[in-house]
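Note that this complex is displayed minus one protein chain, with the remaining chains in position.
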Amino acid sequence: MTDVMDRPALKVVGTRPIRPDGVDKVTGRAQFGADFHLPGMLVGKIKRSPHAHARIVSIDTRKARALAGVKAVITAADLPDLASQEYEAGESASNLRDLSQNCMARDKALYQGHALAAVAAVSAQVADEALDLIEVVYEVLPHVIDVEAAMEPSAPVLHAHLFTEGLAERPATASNIAKVNRLGRGDLEAGFGEADVVVQGRYTTKAVHQGYIEPHACVAQVSQDGQCQVWSSSQGQFMVRTYCAKILGLEIADIRVTPAEIGGGFGGKTTVYLEPLALALSRQSGHPVKMVMTREEVFRATGPTSGAVIEVKLGAKQDGTIVAADVVLKYQAGAFPGSPVGAGSMTALAAYDIPNVAITGYDVVTNSPKVAAYRAPGAPISAFGVESAIDDLARELGMDPIVLREKNGVVSGVKAVYGPTYRDIGYLETLKAIKDHPHYAAPLGPNQGRGVAVGFWFNVGGESTAAVHVNEDGSAVVVTGNPDIGGSRASMAMMAAEVLGLPVEQVRPIVADTASIGFSMLTGGSRTTFATGMAVTQAAGKIVEDVKRRAALIWDTTVDKVAWESGQAVCLDATKSAVKPLTLAAIAAQAGRTGGPISAEVSLNAQGAGPGFAVHLCDVEIDRETGHVTVVRYTAAQDVGRAIHPAYVEGQIQGGVAQGVGWALNEEYIFDADGQMENAGFLDYRVPVASDLPMIDAVLVEVPNPRHPFGAKGVGEAPIVPPLAAVANAVRDALGVRMCDLPLSPPKIRAVVDGLAS
Amino acid sequence: MSKRHISTTVNGDAAEFLAEPGATLLDALRDELRLTGAKEGCGSGDCGACSVMVDGRLVCACLMLAPEAEGRRIETIEGMAQGGRLHPLQQKFLEHAALQCGFCTPGLLVAAKALLDQNPDPSETEVRYWLAGNLCRCTGYDKVIRAVMDAAADLRQVRRAS
Partner (left out) sequence: MSELDYLAPPTVEDAVRALAAGGGSAKVLGGGTDLLVQLRAGRIKPGVIVDLKRIPGAIGVREEAGGFVIGAATPGAVIGEHAGLVGAWPGVVEAANLIGSTQVQGRASLAGNLCNASPAADSVPAMIAAGATCLVVGPAGRREIPVEQVAVGPGRTSLAADEFVLEIRLPARPQRSGDAYLRSIPRTEMDIAVVGAGVALTLDAAGTVTAARVALGAVAPTALLVPEAGAAIVGTPLDETALEALDAAARAAARPISDKRGTADYRIKIAGVLARRAAAIAYRRAADQGRGGRA
């Protein structure tokens, strides 16, 4: 591997060049999922369940098929009935049967909006009319959405085949509790026995949506020889390919997926909803089929993250040493198992070095959309509970909240609650960055309060492929298989340029389709800059080795007599003092005579991702009459390892904070008594707007990860972990009352104020 | 169903298209004229991704029927750069990294230009409220606001100089 870290000065990494795909995106030229168009294309639409829970007695599609202009109609009967099988392809393992039945309900509709049938027609109007002509007979069943209600033995059971995993004995009856997971160490009882102070709380969060502005969209085409093409907006073209093959029973070699630009994902586009249906409709009709969700469909039928109940009990000695922690997490999974309670459990106490710990997590199915990954899946929820309790503990002990966290904070060499031993982490440095920030000492105004909270995310590596091709003029192309959601093309080009010694403008990064680059896991888990960046760096390193060899050939010397400096081959052979350095362009011009095209591809399974810690500081102001909470100042520090493109790193932090503030204050899925989502639109599902937020000061702490060539750690997930508690702790500071139920919407705040008065 | 023939001006040039009476201007721009820079994020006027100018007014193209466009002057993101030169707002969005996924960007740019055309020196609060109808889920708005303020400052200098 080319180790560039020791080089005295990086020329490209750490600068802020204009992103290579930028002009396409500011001119409207960039092609997102819904922007593709093929001749003869049909419009595909989905018939969805109006009931939260119902047995599908029958689906009669005859009238729809008979309508002029309708070219295909499918139901679950047109898809293979898959056996239960766990499969690793998204951000976490998925069960293929569940995935298939989430795309198209088979026997039961499990949430309002669950797909039952799909049509392809010559126009949207005809498709809509066809949907109205599909006759479905339902047997409406009792439903359950609240997570604790779903855990009751008397609750309506969603899946007769679901028996709780993780219990000592296999249970005798089916349950909505899909799984119980336990994590821990030490002796909890003894730990609490040592404690001078015990705080506890029960906290709740509501289901919230990733809220990407681009609805899911794809175009699919199946030709008469069975070759399938998909253009879609997703976090991973290989993920789409794999899932389509599995759900439709196709060979992977017969499917080619081209990634569109993706209009936000945040984890929500790590699975498929439309693509298999569009392929099935295209196969039946012989035409390309385009499917685009409405915003309402996005809310009703795609993954929010879990609503949850979090119970936390902490015990500490008078000096602030936390000696015991008991955490119970109950997460909604939606219609099928797979909530992020596992990650929620693992991250819950990851920032704390506590000897006696028990964390119990429940994965609970409910009659709501199957949850999908959402930025640091599971972690903001458990952090909301834990960080609220830590804040209460600091008050109980009379300690500064940062000092309490420093006292109990993890450092390199400490074994994390979830298993591994930390290496090269920058948690204490990040705490210090906030403690030293002018914001921490700034005075507060009337009705204002200040909150601190911390967050953790593992960051991951995984399988990636990258290719670097040197063009005839010495410029280069970098090819990867990872969709660019937030500027990753820029960081890929920068890392390649750094190694090659080229100006970044001479490196064009491309995100390739599944037939044009080797396998890559999807963009998610904060893995791309780390893992795919490592592949890019290694491929560029191979290029450097290759051009050094070619220079040696040209100079008639040995490769050990050639150095690569500032983008040039320099001859170290004392006998060749007359030769001038050779630029990449000069070597590329002679490529034909030195072995042919200059090109390298690296596939790897990157290990050694460095975890990220975030420390957030939030000031709020409360209108005690109306109950409005305004975030008036926000500072977010994070250990990012090394910022490849600092502007986009800051952007990740600022965006994560905004989403977290929305989660804390106003965002929630609201269901009526029949289990219908009442706010399936951006009018009443209230994501923060520009006037809701202040500037967000992103402080980059750089404790390099030595297992990445430039020291990068993942960045995208950690920033959404602390805000829920940071806001809640600030509200606690301002009101003097702990509020435990998100969102902290105006009616709830006003009720608390009224309670104080009476 | 009979389509209507609509004559408009789009980005300075005469443009004609056919549209169902119930189709929106956004449908017409995207599906008939293949100007896909305006995006549909919600279809209900709540996200601003389809922002365009109609007769000099900022509107959501999803909240206007295509036949209403008859005889109107429409400007879209595709007309914002002049020839080979980006508009200063486009340039500042790039320099400030004011976009991540880029989906909301065309709408934000059209809306921001409408602001600066009528208010060359907006305060941060004015920019935030003007752009409140343009949802961005990636950036937390910080760099977007900075880019707009910076572009405004540049444009003021250009005006003073000329």
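Note that the chains take the letters A and B in the order they are written out, and that residue 1 is the start of every chain.
Definition applied: contacts are C-beta pairs under 8 Å (C-beta built on N, C-alpha and C of every residue); 3 or more make two chains touch, one makes a residue touch a chain.
Keep in mind that what you see is a predicted model, and the values were worked out from it rather than measured.
**Student:** Considering the entire complex, write down the shown chains that touch the omitted one.
**Tutor:** Contacts of the unshown chain, counting the full complex: A, B.
**Student:** Of A:E498, A:E621 or A:D692, which residue touches the hidden chain?
**Tutor:** Candidates A:E498, A:E621 or A:D692; residue touching the omitted chain: A:D692.
**Student:** Of the residues A:V57, A:A515 or A:A751, I need the one that contacts the missing chain.
**Tutor:** Checking each option in A:V57, A:A515 or A:A751, the one touching the absent chain turns out to be A:A751.
**Student:** Using the document's contact rule, name the residues of subunit B that touch the chain not shown here.
**Tutor:** Spelled out for subunit B, the touching residues are 1, 4, 20-22, 24, 43-46, 48, 51, 54, 57-60, 62-65, 67-68, 70, 111, 114-115, 129-134.
**Student:** Please output the residues of subunit A touching the missing chain, sorted low to high.
**Tutor:** Subunit A touches the chain not shown through residues 125-126, 129, 296, 625-628, 665-666, 670, 678-679, 682-684, 686, 688-689, 691-692, 745-747, 750-751, 754.
Criterion: only the chains that are shown with their structure count from here on.
**Student:** CA centre of subunit A versus CA centre of subunit B: separation in Å?
**Tutor:** 29
**Student:** So in the complex, which bits of subunit B are touching subunit A?
**Tutor:** Listed in rising order, the residues of subunit B that touch subunit A are 1, 20, 30, 34-44, 46-47, 49, 76-78, 80-81, 86, 90, 93-97, 99-106, 109, 124-125, 127-129, 131-146.
**Student:** Looking at the complex, which residues from subunit A come into contact with subunit B?
**Tutor:** Going through subunit A, the ones touching subunit B are 16, 18-19, 21-32, 34-35, 37, 125, 210-215, 261-266, 292, 294-295, 485-487, 645, 647-648, 650-652, 654-659, 681-683, 687-693, 695-696, 698.
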